[in-house]
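Next up is a structure, given as structure tokens.
One protein chain is absent from this view; the other protein chains keep their places.
In this document, chain identifiers A and B correspond to the written order of the chains, with residue numbering beginning at 1 in each.
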Amino acid sequence: MMMDVFMRRQALILGTFSLVGIIVLWQVAVASGAINPFFISTPAAVWEEFLVQLGDGSLLTNIAASLYSFALALGLAVAVGIGLGILAGWFRDAEAALEPFIWFKYSAPTVAFYPLFIAWLGYGTPTIVAIAFLFALTPIYANTLSGIKNVDRDLKRVATSFGGRPYDIFFRIALPGSVPVIVAGLRLGVGRALTGVVVAELFGANAGLGYSIAYYAQMLQTTQMMVSIVVIILLGVAMTQALSFVEKQTDAWRTSHDT
Amino acid sequence: MAGIEIRNLRIEYRIPNGEELFTAVNDVSLSVREGEFVSIVGSSGCGKSTLLLSVAGLVKVARGSIAIDERIVTGPGPDRAVVFQDASLLPWRTVLGNVRFGLEMQRWTGGDYTERAMSMIRLVGLGRFADYHPHQLSGGMRQRANIARALAVDPEVLLMDEPFGALDAQTREIMGEELLRIWEKNKKTALFVTHDIDEAIFLSDKIVVMGRNPGHIKEVIEVDLPRPRKPEILDTPRFTEFRRRLRAHLAADMAGMHLVEEVA
Partner (left out) sequence: MGMAVTSIRDASRRNVLQGWYPKRSSMVSFLSVAAFFILWQVAPELGWVNGRFTSQPSQVFLAGIDVVLHDNFFYHARISLTELALGFALALAVSIPLGVLLGTSQTARYLIDPPLMALYIAPTLVLLPILVVWLGIGMASKVAIVFLGALFPIVVNTMAGMREVDSKLIRAARSFGASKFDIFIQILIPGSLPSILTGIRLAVGRAVLGVVVGELFVSQAGIGHQLNTYGSSMRIDRLLVYALVVSAFGYALTAAVRAIEAHVRTWRPE
């Protein structure tokens, strides 16, 4: 028994170990002169700079700006993605009509059209929201479509045999049944929205984490850049973990179905 | 060809996330003569598969010994081959490729691999399907390929773990007759685990009845029905008598299980 507890803890211990180890390795590699601090700075310097940026409010301003764009983009993506997904999932014709455009959107790197958005919407938040919206839209739409379309046939048959009409089947079977898939799509969408915001900010913005990276890049100040980079990574991990948790909760009734 | 000597065998394993050691099999002793076809039956959890796998050398032994022809078993070896319930055929290889697999793993030195494999494939009745992939075959056909693979390496002992368990009733009957047809050719020592009483009586020279908590041998029944066995034998009074005896054992097990549940 002790061995098994150890096994599960082992994953946690080694995981923490490796993260701490990386930070230590980082510090040592730079301090010993093996890597020029210009390139990746040191954990100590990054931590100090983090406190500086926190103190003078710049970090929080940037985080707020990015999160604002993120929220707008995600909200739009959820509304449009789920709305269109339900439409396309339920009505074959809608799916057929939308399919070429979705397929195109899927193959085309959205960022390739970035200059087009700049031309239409100018530099700043509208373009950032537009790009992030498009980034996040694909998984949300695709998963919603799949969830509604692939309603469990057996369940549908049972409902119909009890006299259920399409209206009933949609609200009582299709919609509830697709919740796990949709939530999975949301999890993917969140990551993509964050990516979209940050990448768009790299190019043209006046605030935000991506903007901060590009700004300090121009002055070759890697320490300042590292602060934003680390914050973005941590944000991404935190959000994905939070959503994975939500996913597991909505999935709870599914586990017995799978076995 | 070889006989199997099992002496005072004890197999334990740790339940995941559990405290204790679980004794799967306790103090089991068994002798199997050369060329004997022995079935092991018993209700779920009596350790019959575990016993078979320990003879295969895939499960560690806590106490006691297993000897094949006086050689102690310490791991898998060329003297034994296993036919699992799951055909476990490599999906990316053809039937021929799969039957060759055992020969390749053992670096077999008995001749050309393809020739050997093809003769086994024909023996199990898959001659026309040598170039097919597993996903193109039915369950019964896959098991035939599985058997061919085991026979190809010419083991001294053939170990079979509910090989027909996943097949439908009719296919199971056919496969049973097929197995005997193939087995009659060279009468290898065989250990056959099954749930199916009729199957056990039909196929075997001897039936080992196991009980659970912990796994042990309740009785060893000699099946002295004449060979070669034909399907008509299932309706004879002697067959029915064997069936009755085995049913009684299993019923006792069931009753025992119900008792345990009530107490707990």
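For the reader, a short list of remarks on this structure follows.
Please note the rule applied: contacts are C-beta pairs under 8 Å (C-beta built on N, C-alpha and C of every residue); 3 or more make two chains touch, one makes a residue touch a chain.
This one's a predicted model, so the numbers in the text were calculated from it and none came from an experiment.
Checked against the full complex, the candidates A:28, A:60 or A:108 give a single residue touching the omitted chain, namely A:108.
The chain omitted from view is touched by exactly one of B:38, B:51, B:118 or B:153, namely B:153. Within the complete assembly, residues 56-58, 76-78, 80-82, 84, 86, 88, 90-92, 101-102, 104-106, 133-135, 153 of subunit B touch the chain that is not shown. Subunit A residues in contact with the hidden partner, per the touch definition given at the top, are 10-11, 14-19, 22, 39-40, 92-93, 95-101, 104, 107-109, 111-116, 118-120, 191, 194-195, 198-199, 202-203, 210, 213-214, 216-217, 220, 222, 225-226, 229, 232-233, 236-237, 240.
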